[in-house]
Structure formats: C-alpha cells, structure tokens
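Heads up, one of the protein chains got dropped from this complex, but the rest are sitting where they should.
Moving on, here comes subunit A:
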C-alpha cells in the first residue's frame, strides 16, 4: 500500500515535470531566477572550442594564453606569479611607450603611435589595446611600478636592514614615489584620466594592491583588523603624497619626503590615540559593570 502510494506520487511528479515549459525563452527566465548558470541553451557550437569544464589545452608555440585563463585568487610564495592583466604583445608596446615617449609627449595617443612606429608596427596598431588605450597605458605604469617594487627592495636590502616596520614602510613608499620621477610632469593629467568613472575601479584596486605590497615587503604579519586599517591609512597617505609630488619643485623631491614622514607620523599618533581611547572605554565599562554587580544588579 505504502509502496504503491510512493509510486503514484513519483508518477505524478514526473507528469508535472513534463508540463514544465521547455522553450528556451521561458527556460532562460527560470534559470535567471533559480540558478546562476551562464548559458541556458546547449552550447553545441559547430566550431572547435574549448569545453567549459576542461583544463585549458596547451597552446601551440607562438600563441599567447589569455590572462583570464590564468587568474587565481590566492597568493603563493612557492609558485611563480600569474602573468597579470597585460599580454606580451601589449607589454612590449606599452613598455616602449612608457620609457621612450611618455616623458616627452605625456600619456597620449601620440606616445603610443610613436612607440608603434619604433617597433615597426603601424599607426593603427595602438587600436588593438581596446577602447581606452590611454587609460591602459596609465594602468600599465601603475602595474609595472608596483610589481618592480619587490626587486627594488631587494636592491636596497642594506638600507632596509635594521629598520622597524613603520620605518621600512616609509622607505618603501618613498621608493615607489621616486618611480614616478620620469613622468611626474604628466602625472596630473594621468590622475585626471584615472578619475573618470569608468577607470576609477581600476585605479582604486591598484592603490589597494600597492598598499598591500608595501606592507608585505616591510614584513608585516598582522592577522587582526589592523591589517585593514593600516593598508587603508597607507592608501590615503600615498595618494596624498603622490599628488603633492606633482607640484613639488624642490631638490630631489625632499619636500615630498618630509610630507610623507609627517603624514605617517600623524597616522601613528592617531593610531595610538584611538588605541588609548579604546582601552579607556573598555576599562571604564568593565569597572562600571563590576560596580553595578556589587550593588546587586544581576548582569
């Protein structure tokens, strides 16, 4: 009896399932509401293509592997880093532009086209960089200065040894600021491009990654919420110092370095003050609770 009832129920379920719409359009509505699937129709493409769930096939020699295939969300000290958002063809064009032409012509299409001519490419070649080639060039500058910071730190181990972590942070930030020297006269223009709404996410992400890189190279090993507050504070300080540097005319940018030191000092004092206030509040609250308990309040 019970088994027959079970069979009837499953038969009814199957009949209901058959009634569900199978037209692709309504299936897509269902998919939109229920799952996060990427496509709703079978992708039986008639052209050779990678299957979605397989590992990427090894490519023929000479073909680049797009960077989106190699992104990983973890950091590893024992494996080489992933290639990053710039492909080799892009990297050669943008490096030539940054080193040879941006100091003279600024972050403009002029620099990119002259760089293309240097590499025996065509005037139209910079168009392959995407819809915003100038922003791409500026992003490339941010990316290369950040990723070469570790090799810079390795060159200055004599300076870095024997310093406390805040002092190392100051030195590494100063090294990063000095990397802007060749193009500093065009940096205000570059910041204006980065301030456009479509490029703000890239700029903010690069700033956050730079702050993390500086603290990592300084040897910071904190695992408490101060991880976030330190990096947030450094992001703000670095952005202010960078902007200050664009109008600094002093010898060797000493004024910028003093500005940086003053801001870091303030952040430390503020951190100490916040910690002190927190301690006072905690002590006062627990003392107050103990007083109330001594009066008989059940807390």
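Assume contacts are C-beta pairs under 8 Å (C-beta built on N, C-alpha and C of every residue); 3 or more make two chains touch, one makes a residue touch a chain; residues count from 1.
Operating definition for what follows: contacts and distances are computed from a predicted model.
**Q** What is the protein name, per UniProt, of the chain that does not appear here: "Large ribosomal subunit protein mL53", "UbiE/COQ5 methyltransferase family-domain-containing protein", "Histidine-containing phosphotransfer protein" or "GOLD domain-containing protein"?
**A** Per the UniProt record, that chain is "UbiE/COQ5 methyltransferase family-domain-containing protein".
**Q** So one chain is hidden, and I want to know which residue out of A:125, A:144, A:229 or A:246 touches that hidden chain in the complete assembly.
**A** A:125
**Q** From the list A:114, A:218 or A:264, which touches the chain that is not on show?
**A** The single option touching the absent chain is A:114.
**Q** Quickly run down the residues of subunit A that touch the omitted chain.
**A** Against the missing chain, subunit A presents residues 22-25, 28-29, 31-32, 36, 38-50, 59, 62-64, 66-68, 85-90, 109-110, 113-114, 116-117, 119-125, 127-132, 136.
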